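Removed from the display is one protein chain of the complex; every other protein chain stays in position.
And now, subunit A:
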Amino acid sequence: MASVISSSPFLCKSSSKSDLGISSFPKSSQISIHRCQKKSISRKIVSVMAPQKDRSPGTTGSVKTGMTMTEKILARASEKSLVVPGDNIWVNVDVLMTHDVCGPGAFGIFKREFGEKAKVWDPEKIVVIPDHYIFTADKRANRNVDIMREHCREQNIKYFYDITDLGNFKANPDYKGVCHVALAQEGHCRPGEVLLGTDSHTCTAGAFGQFATGIGNTDAGFVLGTGKILLKVPPTMRFILDGEMPSYLQAKDLILQIIGEISVAGATYKTMEFSGTTIESLSMEERMTLCNMVVEAGGKNGVIPPDATTLNYVENRTSVPFEPVYSDGNASFVADYRFDVSKLEPVVAKPHSPDNRALARECKDVKIDRVYIGSCTGGKTEDFMAAAKLFHAAGRKVKVPTFLVPATQKVWMDVYALPVPGAGGKTCAQIFEEAGCDTPASPSCGACLGGPADTYARLNEPQVCVSTTNRNFPGRMGHKEGQIYLASPYTAAASALTGRVADPREFLQ
């Protein structure tokens, strides 16, 4: 029974939709339908509901139309009492984030369309975070940071996390690092708000119960001038994760499991809403990891209902008032998926797609050349803590070059200052050194997306790399024939120790 649930979690394409009483179904979606598993717990049965596009607001009479979290956030932000999936609405933006790669282009378009002397809609709602191509000699990359400095000066942008001394990141008091981690750490993520960023992983902020999604330069240029954006209300797919999280499992395993289930286009144009007892037990950083890879399933945004964990994190970092929202009990969801997390195993995404899921233990014959621990997905404080915990438990040295790139200055400091639980007072940095890892590098996006040729840990040869990053399409980390296995920090650390793709249970149980 248990093995049925864990090896083929719940989903299969059903040709007889009429079994579940569904009459209409979006043709382009790749929704799989659960089949009744009569021999297991009845909670595992999932119902799939057709999207309710025909309901018009004025005809519902006295029955209140339920809305999902995302619908509520967008309704409020567009000053409407009700929105339904499919509505095209103008939405007020609370925070716009941009970085060194897309910022210059976004501001360029802003000036072209609104005029050279135009002013941004609100200099306190824009957060400029250089993070992509920072520690490089590439002149264009350096130029882009300078361009952003000029724009921020001219526009009086309040939040510009600048860097001028590229040789020593610690000499830059304002510099943070990876934008999505910095946004959270600096208190820019608040429940109920609308946050847009010129980066696909902006969906990370959905962990805070807000609407957060990535946009391009042109849309960003528009927002810079108006503070508004035209959005189509997405339908919501609900993912309910219950059960106690095994000690060897992390949020990265959960999201890789889900993406492997629904495919890289399984959530296209849709919201992925995560809830359940497992979600409630996750820390904010783990929730961020989960929402971070929503875009890898094609999702428009990811969202997690705010709770005490959220409020505790947020209230310590911002004094801006906010108002959380929650999905109504009678809200409509376009799909429902349930997972019993206690039965799940560590997984990887094999080359060359984030949905090419496999059990880590089934890949133990794959010899690897290096390990990379970093990025917005897997370079936060808790990610390094996890890797250090595994290295400490193993008490051995790594067999392959192991590159560590803390996402932000704060993470870097935590790696050097915080004691790892159960390690007798040792810090992550000490444990990494003893294990023979490379010295933790300057915080930035690093080699997650390849970058200029001199980027630290870039894949310049056709090697096999286990990485805590988010994408593994051909050429993602540099070399076109590089083979990238996406994994959790535990799995990455275990693999570093064996020189092969390894299941962390080899060291954690």
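To be clear about the criterion, contacts are C-beta pairs under 8 Å (C-beta built on N, C-alpha and C of every residue); 3 or more make two chains touch, one makes a residue touch a chain; residues count from 1.
In this section, contacts and distances are computed from a predicted model.
Chemist: The hidden chain: which UniProt name fits, "Exosome complex component RRP45", "Vacuolar protein-sorting-associated protein 25", "3-isopropylmalate dehydratase small subunit 3" or "Centromere protein L"?
Modeler: "3-isopropylmalate dehydratase small subunit 3"
Chemist: Pick out which of A:Pro123, A:Gly187, A:Gly475 or A:Gly499 touches the chain that's been left out of the picture.
Modeler: A:Gly475
Chemist: If I consider the whole complex, including the chain that's not displayed, which of A:His188, A:Arg238, A:Arg287 or A:Lys300 touches that chain?
Modeler: In the complete complex, the chain left out is touched by residue A:Lys300.
Chemist: Considering the complete complex, identify which of A:Lys119, A:Lys228 or A:Lys364 is in touch with the unshown chain.
Modeler: Counting the whole complex, the residue in contact with the absent chain is A:Lys228.
Chemist: Tell me which stretches of subunit A touch the chain missing from the display.
Modeler: Where subunit A meets the chain not shown: residues 28, 88, 90, 101-102, 104-105, 108-109, 112-114, 132-133, 138, 140-141, 143-144, 147, 197-200, 202, 214-219, 222, 225-226, 228, 230, 232, 264-265, 268-269, 295, 298, 300, 353, 449-453, 471, 473-476, 478, 480-481.
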